[in-house]
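Yeah, one chain of the complex is gone here, protein chain that is, but the others are all in their spots.
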Amino acid sequence: MSGMMQVSSARTLPKGLPQLAALLVVLLVNWLVFRDFFAVRLQDGRLFGSLIDVLNRGAPVAILALGMTLVIATRGIDLSVGAVMAIAGATAATLTAQGYPLPAALAAAAGVGLACGLWNGILVAILEIQPFVATLILMVAGRGFAQLIAEGQIITFVSEGFAAIGGGSFLMLPMPVVIALAMLIVTHFVIRYTALGLFIEATGANVRSSAYAGIGTKVVTIAVYMWCSLCAAIAGLIVTADIRGADANNAGLWLELDAILAVVVGGTSLFGGRFSLGLSVVGALIIQAMNTGILLSGFPPEYNLIVKAIVVLAVLLAQTPVLSGLRFIWRAKA
Amino acid sequence: MQLKSEQPDLLEISGLTKGFPGVQALDHVDFTLRAGEIHGLLGENGAGKSTLIKVLTGVFRRDGGSICLDGQEIEARDPADALSLGIGTVYQEVNLLPNLSVAENLFIGRQPHRFGLVRTGEMRGRSSELLATYGLHINVADPLGSYSVAVQQIIAIARAVDLSAKVLILDEPTASLDAQEVETLFRILNDLKARGIGIVFVTHFLDQVYAVCDRITVLRNGRLVGSRPIAELPRIELVSMMLGRELAAEALHRNQRPAVTGNPMVAFKDYGKRRLVEPFDLEIRPGEVVGLAGLLGSGRTETAKLVFGIERAESGQAFVDGKPVRIASPRDASRLRFGFTPEDRKTEGIVAELSIRENIILALQAQRGWLHQIPRRKQDEIANRFIKLLDIRTPDAEKPIGLLSGGNQQKALLARWLATEPRFLILDEPTRGIDVGAHAEIIRLIERLCDDGLALLVISSELEEIASYSDRVVVLRDRKHVRELSGPEVNADTIMTTIASHQ
Partner (left out) sequence: MKARHLLTTIGMAALMLSSGAAYAQNKMTVGFSQVGSESGWRAAETKVSKIEAEKRGIDLKISDAQQKQENQIRAVRSFIAQGVDAILLAPVVATGWDAVLKEAKEAKIPVVLLDRSIETKDESLYLTAVTSDTVYEGKVAGEWLAKETGGKCNVVELQGTVGSSPAINRKKGFDQVVAANPGMKIIRTQSGDFTRTKGKEVMESFIKAEGGGKNICAVYAHNDDMAIGAIQAIKEAGLKPGKDIKVVSIDAVPDIFKAMGDGEANVTVELTPNMAGPALDALTAYKKNGTMPKKWIQTESKVYTPETAKAEYEKRKELY
């Protein structure tokens, strides 16, 4: 009676295998529709090619997915990241256009991002509003804020330094890719080389038990929303720098959904608990590889969303225990 | 209230058996219910009451035994099926739809209709009539949720009875009602009884049992303790049935230890919170075990939660080593080197998804703060030390704790707090739902911790057990600390009579 209960572990696939396999398949399909997909050359001192595009274009969503992973691990959700991107972009672009030095503009954008996260965190942790509803407020109101800052126009700026965040390169890699990598590493270290990761997972898996064990679950929750919004602000800076203008109406529009999708495709459960930053980034790359593939294929744009939905469905199905179970039975019969 | 003995049983359950992994929830339980009878079903947490009801109403499948209604063997597939067979259930949290109207709730799934259209007028008319027979005159077009729990319960009863229920099960219906509402409910139950309906009444309020029941059945640890007509059952005997011991002729004493002296390690003066537990005084010295005894809902778990800062006290002051302290959260309590293992291990204790190692170091890590991560090697060392020390049966420390049996989960939770080297431990039902072997080990552990100089506050409904290791026992009744027993008074008999005595 006091021993282990019977649990079959033979059925679960090794962690991360479905995601990596899916990424590989999507890349292969891209290669089939466009034979130069893997061709990479040097253009003006930076790598240039479709594969690089996948990384470069996938960077903002990958950065969003980092923060979103942590929020989802606490059993929350953050719908406001797209709006926070727009706010941060509009803030930095406006300040730059008004002649403030770049560091000041970037710091202001980051500060605004953190403030947005604090707001979300307080609504969720202190006022105990459901995360979906709590962050919906900023999702709707935030874009309005961004429009107020930008006064309804696309704020363009002339600043090679700022533009470099989107269009520059470092060690031949596009700057957004470098920033995403740096954010992945920083987030990983902050989470795994402190006890924060454990606290986040514990809070997400059982908030009551965690609080009873003496964890400051409210502080953990607020910290996580702040990190998520900071990630959103950074992603917002990238897309703003990329087009050398802050488009309050469209910057980050619907990207919260891509970020959530990336996290889910990466295998983190919406019910909180265990999470993987790396696999969320892989999820973001799968989504972007699909987008790029569709563009390269010459497929009519009307099919874009359908193709995307089918691939996502396939990846998610590959992760469900039900299907894994079926596969197990099928293999046993064979 | 006279019942003819030749009257056939309406419901007859015999040899009912139901097991879950790690627990035998029902072990050959017999139960009978007559038409026109109110039958109290009693027992502490984990006695098997709710399992019995769930098997009866088709939520669970039984493993063995038979259920006969009107002499016919039945097996309900689900609650709806049970209802169609004539067994209706009303829960403490009414399981109707609060945003639909009262009338819609009464007729959901069987609305009168013509040409595919619901005849709202007719439905409302019939609803009003129906509720009037229960003495309820309300606007049936209003949403159900706009009425009090008491009214909702009556509506739920009306619906169940109207759906041709022969047997009505009430699962703790009075837990959230005030005295007057309880009275109304009892009037309705007596009316239904007069109409020949058999009523199963689950409660843990003894006064209510004596007020309304004809007969009682007591379950304990999944087994039948007995069925008795209430008229000939003294209160003390009922309590002894529930708590599982006969009144012993010779009072069993614990091995007398010298009374613990010295200054209290923790003390609470006039500590209390409205609606939770009335203000109490409590002192515990190092090396002393204080037991909290009382029936379910008497305020024993509430006392523990107050002391550990899960609930914030509204009155009084807490002291550690004679100095006043503020305990506003478990975090505060943990910093004062308190520890707490809750009664409900699954939802308040373990983090099922995380590994045994992570669960064991959780409180220690929380004390140290997020910046000072315990190095992985140290974590392994702590986890393995306690796995060995407490004999937690697992192949390794990395298994999710949710896969362990109850006893091993409990040991891991004890390990979680022992790893913090606590000075004061609060254990709420540390042996509940644990198999015999682990049970004894945990009691031995409690005694050892006490010898090591810890201050311990232990809650248990096992009177023998609590008497065996406690230096003093505080008895609670109706959310009040009623009496503190010490010295030779600390024995199961005295505890029991104190629990059972009237004010």
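Observations
Just so it is clear, A and B label the chains in written order, and each chain counts residues from 1 on its own.
One rule holds for everything that comes next: contacts are C-beta pairs under 8 Å (C-beta built on N, C-alpha and C of every residue); 3 or more make two chains touch, one makes a residue touch a chain.
Please read these numbers as outputs of a predicted model, since none were measured by experiment.
Although it is left out of the displayed model, the omitted chain contacts the following shown chains in the full complex: A. In the complete assembly, the contact with the undisplayed chain comes from A:Asp247, out of A:Asp78, A:Glu201 or A:Asp247. Annotation: of A:Asp53, A:Asp78 or A:Asp258, A:Asp53 touches the absent chain (contact as defined above). Of the listed positions A:Val239, A:Val265, A:Leu279 or A:Val315, the one in contact with the omitted chain in the full complex is A:Val239.
If you put the missing chain back, the residues of chain A touching it would be 34, 36, 43-44, 48-50, 53, 57, 137, 147, 151-154, 156, 167, 239, 242-245, 247, 249-251, 253, 291-292, 295-296, 298, 300-302, 304.
The criterion applied here is as follows: only the chains that are shown with their structure count from here on.
Contact residues of chain A toward chain B in the complex are 1-5, 7, 193-196, 198-199, 201-202, 205-206, 208-216, 220, 273-274. Considering their complex, residues 21-22, 308, 310, 329-331, 333-335, 340, 342, 347-354, 358, 362-363, 365-374, 393-395, 399, 403-405, 407-408, 416, 435, 437-438 of chain B touch chain A.
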